[in-house]
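This report refers to the structure that appears directly beneath it.
In this view, the complex is presented without one of its protein chains, the others remaining in place.
Letters A and B mark the chains in the order given here, with residues in each chain numbered from 1 onward.
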Amino acid sequence: MRRAATGLALALLAAATAVAQGEQCGVCHPQSRVAFDGSIHQGEGVACSDCHGGDPASRELRRAHGGDFRALDDRLQIPALCAECHADLERMRPYNLPVDQYAVYLTSQHGRAIGRGERRAAICSDCHGAHAVLRPSDTDSPVHPRRLADTCGSCHADPELAAEFGLDPRVVEEYRSGVHGQSLAEGGTTAAAGCTSCHGVHGAAPPGFGDVDKVCGGCHVQERRAYLDGPHHAAMRDAGLPECASCHEHHATRRLAPDAIEAMCSDCHGAESEQAREGERIEVVLRTAADEIAAAERLTTQAARTAVHVEDYLSRLEEARTYLTEGLTLVHTVRLASVEEMTRRARSIGEEVQHEIYQKIDRRPAHIGLVLFWFYLVMTVLVITVYKRRLRASGG
Amino acid sequence: MARRALDWLSERLNLTEIFSLLTSYGLFYSELDTRKPLREALAEAAERPAPSYARWPRVLGMIVVVLIGIEIVTGSLLALYYLPTPEAAHASLGTILRDVQFGWLVHQIHFWGAQLLLAVLIVRLLRFLAQRVYRAPRELVWVFAVLLLLVCFHLDLTGRALPMTEGAYWTSIRALEIVGAVPIYGSLALFLLGGAEALISDLTLIRFYTLHVALLPILAVVLIYLHFSTVRRVGLFETRDEPEVAGRLQFRFHVANIAILLAFLMGALASLAVLVPLPFLGPADPYATPPGVGPPWYLLACFGFLELTTGMLPPWLAGGLLFLGFTAFILLPFLDRTRPGAAGRRLMLAGAAAALVIWLGLTLYGARVA
Partner (left out) sequence: MSEAEKGNNAAAEPSRRRFLGWLSRGFLALWAVGLGWVVAAFLKPPRSRQSLGERVIKVGAESDLQPGQALLVRHGREPIFVVRTAAGALIGLSGVCTHVHCVLAWDRQHQQLACPCHDGAFDLNGNVLRGPPPRSLQRFRVETRLGQIYLHL
């Protein structure tokens, strides 16, 4: 109610300003006017008539909607309409916007479908909005990273549409359950991969086989380097197997804990295979290093309470954790030797720290000292008692 | 050699008078002729049978004096390294605990000595109560003893804040809440501490420090002096069933007993320091309250009382009752209307037992709430 009232007030205000500017559309179309006034096009010299034509100065329907007026109710027209400005280098130069996006769009699955005359394919306004076009970094924008999955999902999670086009409607839900979707949902960095990170933005299309490692490797650089270094890359490409997704899934991307490695190896190579055993060995070295670091951390916390300088240990453990992370990255080489080189460093730092702290928080010297102190004390009391007895015996 | 040096000094310095100061602090109770040289006066005192403080139940008074001595010595040592500013306090305690040799031992003994001191003072008051030691003409013995306990509470309270560890900081905040709840005294104390909002600022810390290392110790020493002055004036309290002779000892025995007491006290403190060390917590963070921080143990009863009465009584009334309770406790000798004799003693014993049970109950309740 209140929103409507505010909207109306804004509309009246807009109408009033528009009257002053000689633009009268908002008088009959207040909602469109309000939406447009909040968009990035407002104030950039874009007028209603630039897209819709007609006579904006007139309030008379026939004149206003006369001449070259376009209702823009045909979805097939829209991409070309936007491209009138957005593919124009002269116009886009001051905004530093790329002008090739329309061309890119035409190569995408969406663009090609539009080309075929398929009206349900996504057009510009489906993702960016029609009148209320916002910057992608605006949190209200449908293409803001945290809202992107909803926007794509409005079509791609629709079972009927998906069935008709031979797509899988579960991908959006799967994506949301994966590490990237979770991270975005929990308020993590907006740099986490969204739909467009892998499928392309305006040129949306699924990545092909053999390209998956490139797509993922765009962010996961070290993992990709390790993967290319190992035997899996060539073998999986030759066998036509999905690369990263074989272990980490396509949309429901998951982080694999070290103790899942052996199971992963057995999945393809079989439980009794040499590869599964190698995986188990990798798993063991990673786990021992992680345990060693965790134990050293616990000990450091304990030592901090008993007056030991722990700053050096904390920085050394930070180093150890870095080695462990590097070791986890090198799992993608599936070579024990590579992983072990890192885990050995991590483990030895953890062991050193533990050893040094144990030496420092050892209470045994204090306990031995206490026992000696009491021994001496009891002896003293005995000496004094003997003295007292002698005093008494000699008639005190 | 030593004897000749003593004689040489005695001719130039009234050593006997200096020594007699010890009697003012309850270390020794006997008449000393201060006009005579020390050796002669001591020989005289040694021949005269004298009551021993280092025996139950008077040993409690003795322990108080010895513990205060230990606190002063260890406190002076700690003050050599401690820096009383909010930024440096925690780090300087770290220096004491980690880098200074035996620093941890001195610190732990200072802490445990204080806890022991408070416990002994409380037990001692209970004994006074049970045996009605406070009756005329010993009213002032009681008053000074209670005041000494209050001063020692404040010593502990101000001392707890000094390390600026997270435990120390928040314990002090909780304690200041309770102090602030007591009507007249509370607002006065908070005003004097410079933190009317019960917050520990740099101003508050230096005031805590000054109170802890100078004003309160002096007050405690003065109170002990006054306390034992009244004892010397009105004589030791002796119950009727106490055999006269058994409590009286030669001076040398007395010194030997003091030595034994001192040895066991040191043993107890060293054991507590090594076996139950106070943990060294991280620096105080005024923006994060660690869970489970309550007021110090001796304030738990007051805390429990205040918690129990929230909702039932308006805060000013609850605080006022606490204030009245303390005042009545101090002025007990003048309020006690029970008759002398066994019947009156039984009545008072029952009253003391009831008070003790209530105190313990409130302490347990306070501990559970905190």
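To be clear about the criterion, a residue touches a chain if its C-beta (ideal position, glycine included) is under 8 Å from a C-beta of that chain, and two chains touch if they have at least 3 such contacts.
Bear in mind the structure is a predicted one, so any value in this text is a computation, not a measurement.
Checked against the full complex, the candidates B:95, B:115 or B:229 give a single residue touching the omitted chain, namely B:95.
Contact with the chain that does not appear here is found for just one residue of B:32, B:77 or B:306, B:77. Across the interface with the omitted chain, chain B contributes residues 77, 80, 95, 98-103, 105-106. One chain of the complex is left out; on chain A, the residues touching it are 309, 311-312, 315, 376, 379-380, 383, 386-387, 391, 394-396.
The definition used in the following text is that only the chains that are shown with their structure count from here on.
With centres defined as mean CA coordinates, chain B is found 61 Å away from chain A. On the chain B side of its complex with chain A, the touching residues are 94, 97-98, 104, 250, 252-253, 256, 259-260, 263-264, 266-267, 270-271, 274-275, 277, 279-282.
Within the complex formed with chain B, the chain A residues making contact are 304-309, 363, 366-367, 369-370, 373-374, 377, 380-381, 384-385, 387-388, 391-392, 396.
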